[in-house]
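All remarks here apply to the structure that follows.
Heads up, one of the protein chains got dropped from this complex, but the rest are sitting where they should.
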Amino acid sequence: MADPSLNFDIKRLGECCYPSPIKEFRFVGEDERLLFHARPKEVKAFFEAGLEPPSMELAGPREKIFFDPSRLVCGIVTCGGLCPGLNDVIRAVVLGLHHHYGVKTIFGFRYGYRGLAKRHGIPPLNLTPELVSAIDNMGGTILGSSRGPQDPAEMLDYLEELQIGVLFTLGGDGTLRGAHKIAEEAGRRNYPLSVIGIPKTIDNDISFLQKTFGYETAVAEAQRAIYAAHSEAVGAPNGVALVKLMGRDSGFITAGAALVEPDVNFCLVPEVPFSLEGFLKSLQKRLEQRGHAVIAVAEGAGQDLLKSAEEYDESGNLKHGDIGIFLRDAIKKYFFGIGMEVSVKYIDPSYIIRSVPANPHDSAFCLMLGQNAVHAAMSGRTDMVVGFWNHRFTHVPIALAASERKKLDTEGLLWGSVLATTGQPHRM
Amino acid sequence: MADPSLNFDIKRLGECCYPSPIKEFRFVGEDERLLFHARPKEVKAFFEAGLEPPSMELAGPREKIFFDPSRLVCGIVTCGGLCPGLNDVIRAVVLGLHHHYGVKTIFGFRYGYRGLAKRHGIPPLNLTPELVSAIDNMGGTILGSSRGPQDPAEMLDYLEELQIGVLFTLGGDGTLRGAHKIAEEAGRRNYPLSVIGIPKTIDNDISFLQKTFGYETAVAEAQRAIYAAHSEAVGAPNGVALVKLMGRDSGFITAGAALVEPDVNFCLVPEVPFSLEGFLKSLQKRLEQRGHAVIAVAEGAGQDLLKSAEEYDESGNLKHGDIGIFLRDAIKKYFFGIGMEVSVKYIDPSYIIRSVPANPHDSAFCLMLGQNAVHAAMSGRTDMVVGFWNHRFTHVPIALAASERKKLDTEGLLWGSVLATTGQPHRM
Amino acid sequence: MADPSLNFDIKRLGECCYPSPIKEFRFVGEDERLLFHARPKEVKAFFEAGLEPPSMELAGPREKIFFDPSRLVCGIVTCGGLCPGLNDVIRAVVLGLHHHYGVKTIFGFRYGYRGLAKRHGIPPLNLTPELVSAIDNMGGTILGSSRGPQDPAEMLDYLEELQIGVLFTLGGDGTLRGAHKIAEEAGRRNYPLSVIGIPKTIDNDISFLQKTFGYETAVAEAQRAIYAAHSEAVGAPNGVALVKLMGRDSGFITAGAALVEPDVNFCLVPEVPFSLEGFLKSLQKRLEQRGHAVIAVAEGAGQDLLKSAEEYDESGNLKHGDIGIFLRDAIKKYFFGIGMEVSVKYIDPSYIIRSVPANPHDSAFCLMLGQNAVHAAMSGRTDMVVGFWNHRFTHVPIALAASERKKLDTEGLLWGSVLATTGQPHRM
Partner (left out) sequence: MADPSLNFDIKRLGECCYPSPIKEFRFVGEDERLLFHARPKEVKAFFEAGLEPPSMELAGPREKIFFDPSRLVCGIVTCGGLCPGLNDVIRAVVLGLHHHYGVKTIFGFRYGYRGLAKRHGIPPLNLTPELVSAIDNMGGTILGSSRGPQDPAEMLDYLEELQIGVLFTLGGDGTLRGAHKIAEEAGRRNYPLSVIGIPKTIDNDISFLQKTFGYETAVAEAQRAIYAAHSEAVGAPNGVALVKLMGRDSGFITAGAALVEPDVNFCLVPEVPFSLEGFLKSLQKRLEQRGHAVIAVAEGAGQDLLKSAEEYDESGNLKHGDIGIFLRDAIKKYFFGIGMEVSVKYIDPSYIIRSVPANPHDSAFCLMLGQNAVHAAMSGRTDMVVGFWNHRFTHVPIALAASERKKLDTEGLLWGSVLATTGQPHRM
């Protein structure tokens, strides 16, 4: 990622000619930026080559804004799977627009991009401070959601019809790519639309963000399933408890849960391939030594073992066979085959993990995330997401944020801590 | 149940000739009893017929005890599926025996009745106050558990060998029937063994007990799954969320969860048969009116729909086909057939519900339950369980407690409240 | 309490001439009653004396009702200190009146009886199903509350003006006495007003009720304070942590918390007097043996030690000096005096315990309590509270319910369990 071609430039709709009504904050200067690289050697190399090191804009309120708040109409849409904190972000955006800038009309489009395509006939909600003031302790999203893209031109037609100046999109990389297309279409039409993405990924796997909302809550919830698994495993002779957790392409939730609940003995993630035989032999050894075992497996782990035909879901994500069921059956078969009695319990908490309310820390994070999204929009920025880097909120072009999924660094500290904690073999 | 032949007489091993070392309590007199019937008319009928109305012994410490604590050896065993509070009861029994009576040797048999059959070669734990003092906030059972019976004679051989005078058995009706057989075998051999059952049923379905430990915790845990289901259901157009809960023969957990989380729209329990077509049409109506629906189904509901061959598990319980999967697929098929787009989410919290630690109220209940089991044992009673009736702890013969499973009264207040809260049709 | 003069007769406003629109429940017959006494001997004595044993009406829906739901106007008021579950009861009453009986107009009087006295100029809320549907997970009361009585005649004037037929009052014994006066005033005026009390006492100290809502939640919350106290006590050399809990006249919360969190070493309640010197010496002994101690004291314990002048608060309750501060200072002084270094931490969770949302079990209890209050009101009963006895809901005259406060039976099982668990001396 130390490529000098990294481009963190943010598009703007035009000159900011209105004074900000904001009083609470020190304004962020237009030249305040944050280094992308963290190490002196990396940064030095740029300077020595006569280049500016890559850096991101700092988020925050600007002294001059692009939109006239008294006439601005805004829209919000939530897409893809649920994630703890969606309602907190909706609330923060609405209250920020209303109380800080005086924006009066905010539409909440329903059921994801579907609600932005007029032909579906789903009228948007009128989001008021009263309506959203108490939604911060609710799971899910009051707007509803859906998967899959819609035609950008059709969506822009509707946005134009409603005279919307800012569209906030909460979603994962598929959603962000859709937002990028809307911004491009608006550019083609010369329609001054600010498209601000708020990255939503319970898997914590969006690049150029050190943290995404909901992840911490999801890990805490996953811990509950693992706690139960441990109770079950030790409660039976040769008890094996297997928990399947979210994480199609990355193992952050599963690795996080293994650190939080140190009773996990095997942590299986997409980034670390394993052979079925190696795993089963390690499991056998563990049972022979300790009489029980707890396994946490990310839904995207061991996909090569499943040999599933490649299928894609509506959002264009590769569909995965069910590694949980596969492992459960493989474990039973293996131990039956070697004549060793085991008691296998399978736990799939599934939607429970993503549908709970945000925990306090996530909730506060969502509040500030939404506030900074509002500041970015009012300043006329577009085609960007609000990121988090080096403990500060930043602006990141959608094209970068949606470019590639973040993965566990299998030589890094997090995975090293997992290996140290579980005691599992490094290679199976 | 108003049968005058109801027999609450408790067997005793012999005369109590040792003074109780207990100082904390008022002793319970040997003639203190509690009416089984609650209504004046029922009780009056007995008196008018010249009969004593059925009544249960009150639990509690007795002034004279049967066993010499200084020489007494006790055993505890936990059988069947996990249930919140098992460790609390183990702790209460051990601390009660040790601190209140001065019993020094308490064996914890491992993995259910299997640990009582010597040929399995599983040595019992030596349970000390230190070992158990902090287990009250742990789920599961530190002794482990297993399903299925063992030969009563073989178990008694081992109990005799270890010179055990009291055996506490924690388990459901299968376990209690096993305990009864051990007590009978001891009687045949004239071996003075007190067998005290502590009824464990997360389903709250043991007769002659108004309440069993762990049920309340299980309902609170089930609520979490239903909360998630509601988030998912409202989060999608025509969202349907289906939660499968425990309850093979009774719907207490499912009904309880429906009262606790009033977002449930359909509560399906074993006691109330329904036609698949009636249910699906009601669901369609609900979706047409409200756009989403939450369904809670007990694992034992709608078994006639499954037409499963009758199979029995190791404990002799009838095995059930999976009504959750069945309904999920039936719902998808039905709405596909009528061309109505729905989004179906299936949640099976399974073991999570039974493996959590007891909540504070259950924990205190377990403490008193265990203390009263100890008092009963020390007084030389046997072949009984500790019950709870009219807000007091009681003694109930095992034969009665294990005679028939308690069911939801479908004309009673609890089910009426469920119907009122869900608004579901009374017959489907 | 075995007095034959106990009178559980419930007043009725007149003949029930409307058919109930309720469909969900089996109707409760007008002669279905529940024995007050639990023991055969007690009941037998009545029959042998040719008397009917005292019994309470069973709560539940009646086949015929007194009020015409289409014209009925109802009111609700919450008085006194907060208690977990108030909003659950409000919700249950409103939804029960609306959905089960079709009552359209329900006024929520604000800030207790103050909102019923028109001269305060506080207009009532119009309670609709929409307004209350999601309040069941909120602490406090959406109606607000206040302490102290108002003039019954003035309140009735306002009730008449608003043409209210049923008034639901949620409050403690002071509130219930006020409700009784309103009912009497209505009787004098021949105004057909049903006054239904719903007993609210976080202290669980209302007579003729085996359980009141919010108590269980309060105990669970108190446990958190005691957990912290234990962490603090063991974290310092000779650490002493003192927690003050609610309970002006009874020690139910403090005793309950001691059972739930077995780290309590001294449980001090109003029902068990103690000498300061005896307590301090016992504490010293404990510290010498174990190096730390946790003390839970009910706010009403040890009042004789405080020698406070007798003061009464607005509701007519005797005001108490602060036993927590008193003990904290006495402990510090004593150990300073004997030259023993101790580290004293004082924790007063105060309002935190009563302001939290009801836990799941309390929430379901409140739901059924409110539903039964509605049934009682619709049948034209008045001057009564909904009680809970022998696992069923009942009707109890206000005069009885408010007659005397329930106390811990210091020779009973609960207190015995506390002594057994804490290991504290029986007399200090």
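Going by the order they are written in, the chains are A, B and C; count residues from 1 in each one.
Keep this in mind: contacts are C-beta pairs under 8 Å (C-beta built on N, C-alpha and C of every residue); 3 or more make two chains touch, one makes a residue touch a chain.
On a predicted model such as this, the values are computed, not experimentally measured, just so you know.
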Displayed partners of the chain not shown (whole complex): A, C
Residue among C:20, C:105 or C:141 that touches the chain left out of view: C:141
From C:6, C:134 or C:236, residue that would touch the chain that is not displayed: C:236
Among A:144, A:199, A:256 or A:302, residue touching the chain not depicted: A:256
Full-complex contact with the absent chain, from A:285, A:333 or A:361: A:361
Touching residues on chain C - with respect to the absent chain: 82, 111, 114, 122, 138-142, 144-146, 224-225, 227-232, 234-237, 239, 241, 343, 345-352, 354-356
Footprint left on chain A by the chain that the document does not show: 23-26, 31-35, 37-41, 43-44, 47, 52-53, 55, 60-61, 96, 99-100, 133, 136, 210-211, 216, 219-220, 223, 256, 259-262, 359-361, 363-364, 367-368, 371-372, 390-393, 411-414, 416-417, 419-421, 423, 426
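We adopt the following convention: only the chains that are shown with their structure count from here on.
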Longest centre-to-centre distance from chain B, chain (CA-based): A
Mean-CA-position distance for chain B and chain A (Å): 42
Chain centre separation (chain B, chain C; CA means) in Å: 29
Touching two or more other chains - residues of chain C: none
